[in-house]
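In this view, the complex is presented without one of its protein chains, the others remaining in place.
Moving on, here comes chain A:
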Amino acid sequence: MTIKFPDIDYAAIAPLLIMFGVAALGVLVEAFVPKRARHLTQLVLALAGLVAALVVLVTQAETRVVTAGGAIAVDGPALFLQGSIIVLAIMAVLLIGERSLEKGGPFVAQAAITVGSEDDRRQAARADGATEVYPLATFAIFGMMLFVSANDLLTMFIALEVLSLPLYLMCALARRRRLVSQEAALKYFMLGAYASAFFLFGVALVYGFTASVQAAPGRMAGGVDFATIHAAATQSPANRALLFGGLAMIAIGLLFKAAAAPFHVWTPDVYQGAPTAVTGFMAACTKVAAFGALLRVLYVAFDGARWDFTPVLGAIAILTMLVGAVLSVTQTDLKRLLAYSSIANAGYLLVGVLAGVREGISSTMFYLVAYGFTVIAAFAVVTLVRDADGEATHLSRWAGLGRRSPVFAGVFTFILLAFAGIPLTSGFISKFAVFGAALDGGQTWLVIAGVITSMVLAFPYLRVVVMMWLSEPGESTPTIAVPGALTAAALVIGVAATLVLGVAPAPLLNLSDTAGQFIR
């Protein structure tokens, strides 16, 4: 018996290896570096690793290869989305690294201590910051990068777990409001594990389908790599029940991560309870990863079933937009408002995904980047509005903020206008791009629903703007903390990108267009 070695293109997967190495090094830093030097070491290590991965990624920009025994596809969308994840993750790590707003930073070391116990009070009161969040974040980033380039369903599942497990933990690390934070983590973990089980069961059904189809000529076994699924799905066999069952369950697993209705119920609680920097990280990077994987699954593996899944996923898209937009109107907490806005945005992204044409891929990728920049900037502002109890996220507390700090209220107004899709912001261009692609793909019904819900969704944003500027600041109006260098950097990057992508979107649009071609 001879063993056939998998062919591994180490250069093509170098960004992945770098991120994994950085995460492993981060664990070693936690183990061996003395406590007072740990924060700086971890921050520099994480940022240097991300930049190095980005540089290597850029040198690989022309690579189009399926490698590691068919487990990983390095193609245009994979490289574009990996690059997006890295850039957005740099902003998120800047936010996570901020230590000047709160003594010791917004994180604790141990997630699972009983709330209210003496140990928990002690760890929340410790002035020296906890740094476990860095290896967790870098492992999650590695998982996300693998998630968007996975070329078979099992690799995709591994990547899903690698990105999810650190995120569950990170949700529970908030120094303030420990109980809410742990509740968020537990809810996310329970529902996430449930969604992962759905995904895995779907993989099993798809394997059964490919085996039942391919068994006849030549091939003996089935497979879960995307080329095999594609070949089996396009053969149009008599019984496609296993295919549809499998696709539906895989889609549930992915749509859960993407926060699409009716799999969105975790989103508001988790976004509210998690530390704000982690919420920003989830809102931007997890979204990129989830939609990247969804694009690959739908366009590469299940392309042959397009006419069957488009109506179903279209209905989910409309439901997601409606739920996100309508429930945004009723929110009284800013983080929950942003969570429902994130759900609605998942709906718009689904419109792009379902366009079914090449512009659908490129416009969705553009949307992901544009939305990611804006949403991290939004959460960066949320970390700054504080009172004695930490962040003041209740909407009523934001009334009159425009009088107290015109600069930050102005910045936040700009961000909200971008969310609302006003021209000269990236929000307008990205919505225009996905709706245009959906029109090209003949999905007019989705575009109509998208435009109507966008108008509904503009209301809650504008209400916040009106509250900030047209109310008098009262006794309880919180102060806006002076951002440290890291938060300021993240904020400037996010706002500048939102503006630049709104005024001169052509370079990124062209880039996403040239990258918008999967290989199989």
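The working rule: a contact is a pair of C-beta atoms (placed from the backbone, for glycine too) under 8 Å apart; a residue touches a chain by one contact, two chains touch by 3 or more; residues count from 1.
The rule is short, and it goes like this: contacts and distances are computed from a predicted model.
**Q** Given the options "Crp/Fnr family transcriptional regulator", "M1 family aminopeptidase", "NADH-quinone oxidoreductase subunit A" or "Multisubunit sodium/proton antiporter, MrpC subunit", say which is the protein name UniProt records for the missing chain.
**A** Answer from the UniProt record of the missing subunit chain: "NADH-quinone oxidoreductase subunit A".
**Q** Which one, A:T59, A:T114 or A:T332, makes contact with the chain that was left out?
**A** A:T114
**Q** With the missing chain put back, one of A:S212, A:Q235 or A:T479 would touch it. Which one?
**A** A:S212
**Q** List the residues of chain A that touch the chain left out of this view.
**A** Missing-chain contacts on chain A: residues 1-3, 5, 24, 27-28, 30-32, 114, 212, 239.
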